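Structure first, then comments.
Of the protein chains in this complex, one is absent; all others appear in place.
We just call them A and B in the order they show up, numbering each chain from 1.
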Amino acid sequence: MSEPTPQNDKAGATAAQAAPAVPAAKPEGFVIGAVVIKPEQFQMAMAVAILSGLCCVAVSGILTYNYFSGGNVASLLEDQELTTLKHQLQKAPKDDKLKMKIRRRDWELRNNLFHRLKFDETGTYLAAFSFILFLGALKYALSLRVEWPNPLEWGARQAKKEKRTHMISGLAILGTGMLTVGFLIFLGKGSPGLAFQDPELAKRVEAPAASGADKSEGGAEGPGGEPAVPQPELPESYPSNEEAAKHWHAFRGPGGSGWYRLGKPPLEWDEKSGKNILWKTELALGGVSSPALWDNHIFITGADKSQRVIYCLNADNGKKLWEVELGAIKRASNEAPEVFEAKEGFAACSPVTDGKRVYAVFANGDIAAANFKGKIVWAHNLGLPNNGYGHSSSLTRWKNLILVQYDQDGSEGGVSALFGIDAATGEVAWETKRDYGPSWCSPIVIETESGPELITVTTPMLVSNDPATGQELWKADVMAGEVAPSPVFSDGLVIAAMADSGMAAVKPGGSGDVTKTQVAWQIEGDLPDTASPATNGTYVWVLTSDGILTCFNPKDGKVVWTKETDVTGYPSPTIANGHVYLTGEKGQTLIVKAGDKYEEAGKGKVDVKVGASLGFYKDRIIIRGSKRVYGIGVK
Amino acid sequence: MARLIRFIPIFLISLLLMSWIAGASERFPPPEFEGGRELPNIQTPAPRADYMGYVDVGVLLFGLIFASWLVLKKRSKRWITGLGIFSLAYFGFFRQGCVCAIGSIGNVTQAIFDPTYSASLVILAFFFLPLAFTVFFGRSFCASVCPHGAIQDLILIKPIEIPLWLEKSLRIFAYGYLGLSVLYAAASPMYLICRYDPFIPIFRMTGSWGGFLLGFGFLGVGMFIGRPYCRFMCPYGVLLGWLGAVAKKNVEITPDACIDCRLCEHSCPYNAIIPSALDAEKTNPAVEKKRLTWAIAMVPILVAIFAWAGGQIGGALSRAHYNVTVAEDVYLRDAGLTDPVPDDNVQAFKGTGKKTEVLYAEAVAIAGRFTFGSYFFGGFMGLVIGLKLAGAAVRSKRKDYHIDAENCIACGRCYDSCSVEQLRVGSPEGDPDMKEALAAQYQKEAANS
Partner (left out) sequence: MAEATKTSDRREFLSSGLRGLSLVGLGGIVGSLIASARGAEATFWQIDPEKCIFCGQCATDCVLDESAVKAVHAHDMCGYCDLCTGYFEPDPNDLNTGAENAMCPTGAIKRNFVEDPYFEYTVDEPLCIGCARCVKGCTMFGNGSLFLQIRHDRCIDCNECSIAIGCPADAFVKQKGDQPYVLKGMQGQAHHEGSKH
């Protein structure tokens, strides 16, 4: 094959000396081993084969390296650097340097991709060509090397061993068969059954739902301490009002009164000095919706034109537990809604939670439920609302129904509606169409002697419906204008306030138009156009957008005191720890005594704009700035 | 006024027309450009013309006829290889491996089981013609018409002989692959053969990393172990093998009577030569008959065991179906049993607006089909192993070297090794180059001794 090296010569010589008789013993005419027919061509072909083989290996190596070093479509689409830069630009929209950076990165990525594709194509052809050359040359070389079969070297005929061969083959086939059966059984028994067919799993799915639910519902209410009569099985259990009242679980807290009765939140904090600021957490998407809490879970919604997200934060340390995007939902229209306040308005409605799931609605009519692990349980779209500033009515819950006030601007009427949506499935349990005008208020559910009532403020009516069926109970013609403050229920009176129409108190329990019969009092004065009243049962406080705070007596509507403050903006006042917390749009909070005269008790300040009302957890306050959330408490 | 009234219907009709054209989704009405404007049309480059499919069938037919002639009459390894290179170039690199006889198993199976699907004539031709030719002329399709076979035959450089017991065991995988392919195509339909074809990425020179790895793996192994895909994987090869075993004509190692010279004994890289039973050990016919009876009696038992075992894996196999995966994902997420990391599948499913009940019902139906089919798959495997065992119990008593008609892929390597053939066409020793080389070798040996 090649020039004999000195070593080979020596070896050959020794072999010849040592065993001169061996070749002679061979039968005449037999050539032992391979014969190379055309040595020069053989050498040449081998050289070509080796070179082209090396070339093929090298090119394949480069192509493989390329494959793993990115530069493909997926890496272009998922480039982190570009995403980060674009996020930065959203924060600093005027930064021209940043824009240049984005353009450069974008160009790099595109250039990289298309060059890579071109290079790969050329490389593949090169590799293929060199491989063909390698194979052709090698085959040619091997064809020049002839080796005759020599049966004398093979020993006994195969037929002699046939019996054994067959036996072994049979055993091998049987072995393969047994292995196959073993593998099938292993696969069948070893892999878990299909989730949706697995009875064990179905049990596990039902178990946590049952244990997590409030079990006292039927038993505790058994009359006269008698053993509880077994209740007919409900579709799904839900927390009682008492249970829910332990958590700031919705907009304006339990009962919608804005009154937190449990802890002692601090009276002073300051972001600059860090005083009483326990934690801060940034969110990617903004909004003016208020936080809803259950135990230490804080639920906050955020949205922009195209994304709608529910965030869950840990109230103890502010750590984000999860976030879930609503994703693609079948919608009647994918148009972006008109909203107030550019971006924040896409998430203006506060979520509500029942301890099992959180429910959220967004400005475009998307409504969804997520469980406490961050999985969307159901989601659909209620239709694009038409109400000027964007849908902002928050959700409220009554038993197993999520109640949605969906009042819109419909000149033909019948566009506004109330929905009762099954919390577990998302199915619409009832829908009540109505002819009222648009509203930005949130509904409350009150418990009266005559039964529960769903109170909604709309124009021009204050309306009550049966939360179980949606049937309208009564209405009072006391509202006007673009109503946004939500009603409160205090001392047997439903109180609703609006700058344009004044404040009115209506006795619940009526039927039909009760304007002339059930209105307890009606007054005018400095009243809010956005922020909702807050009440602790003794007094009602209202705060106008330009900072005028008034304390009313809910029994007769008489002004107890009034004071002009510097707290301007839209967040609603809240009552906690014997104080009224007045939060303004600049992030300031003024704290005054909840008493019969004005008395300042403290101040808080965070350095972001605030559009949401406060949330509470233990002795803490949760402040939601548009994209930053604070935990306020004594360290 | 009368003129105006005349216009009203025209106006109404045009309004109707416009609304019909505009459809429901136009939020921003297309503008009326001043002075009109030619709107560019969407370019619609035509796909490969239909008649080109018939050209493919024509090439296939030509290849089959030519290959059969080469294998049975011309008996030339060189020509068989040449035709193989042509087929590799045409069906492999030019047609990029689609349409292909191996993959047509999927289409034909689906056409049988899915009444809404019908396979095109071209695909049916690709499925049928090689099988029909094999019934008459043996597996000449494998020899040089199938691009998969051709590429592996070309790549074989230094064949290593595999012991017969290993060979026979490994061949069972091809039956398993055939069974699974049919099961998947019938129950879902999914074309396993096409999806996991190792050579398609090479023919297309593009594909996934895993695909390339598989392809290069088979080629690398194929340099030393002849045609690993054909022998141990190819599901179409199983069908061809059945028909090859009963073929009217098959490869004859020798053009005349076998002189039992043994020269061809190791010439087949595919273990498809059955050696002469000359001076074989004497067997006791009674023992052999008894063994065979036992083996045949085992067949139903094996079928039953395997069918039972196969039935266990239906659910696991159905997971490969997209709907089943999604149904599981959705179920587990809804039940709060999986990680809340957003899952593309679930997001996409929610986006379709389909009800989960419908999804579950679909998934249950698919899983049911898989379970039903997997009993048959198991039974089929039991049958194969039972019959293979029975086959191993009998020995050929032919006193000549002949091909194993089921496994011979007609590559023609044994022709050149046959001494009778060499007498017919002339020994390579008659070649002047060879004479010279032999003389040199003799001189060297003489010098050594």
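General remarks:
In this text, a residue touches a chain if its C-beta (ideal position, glycine included) is under 8 Å from a C-beta of that chain, and two chains touch if they have at least 3 such contacts.
Keep in mind it's a predicted model, so treat the numbers as computed, not measured.
In the full complex, the chain left out of view touches A, B. Residue in contact with the omitted chain (choice from B:46, B:257 or B:286): B:46. Taking the complete complex into account, B:27 is the one of B:27, B:73 or B:282 that touches the chain left out.
Which of B:247, B:384 or B:409 touches the hidden chain is settled by the complete complex: it is B:247. The chain not shown here is touched by just one of A:335, A:447 or A:513, and that residue is A:335.
Mapped onto chain A, the footprint of the missing chain covers residues 72-74, 76-77, 85-86, 89-90, 93, 98-99, 102-103, 106-107, 109-110, 113-114, 117, 120, 304-307, 328, 334-336, 343.
On the side of chain B, the interface with the absent chain consists of residues 21, 23, 25-31, 33-34, 37, 39-50, 53, 96, 98-100, 103, 106-108, 111-112, 118-122, 124, 127-128, 131-132, 135, 190-191, 194-195, 200-201, 204, 206-208, 242-243, 245-248, 322, 326, 344-345, 348-349, 351-352, 397, using the contact rule stated above.
Note that only the chains that are shown with their structure count from here on.
For the pair chain A and chain B, the distance between C-alpha centroids works out to 45 Å. Of all the residues in chain B, the ones that touch chain A in their complex are 27, 154-155, 157, 163-166, 168-169, 172, 176, 205-206, 209, 261-267, 275-281, 283, 302, 305-306, 309-313, 315-316, 318-319, 324, 327-328, 331-338, 340, 342, 346-348, 350-353, 360, 363-364, 367, 378, 381-382, 385, 388-389, 392-393, 395, 417, 428, 431, 433-434, 436-438, 441-442, 445, 448-449.
Residues 12, 15-16, 20-24, 31-32, 35-38, 67, 124-125, 128, 135, 138-139, 142, 146, 149, 151, 154, 157-160, 162-163, 165-166, 168-177, 180-181, 184-185, 187-189, 191, 193-197, 201, 204-205, 208, 322, 324-325, 327-330, 335, 371-377, 379 of chain A touch chain B in their complex.
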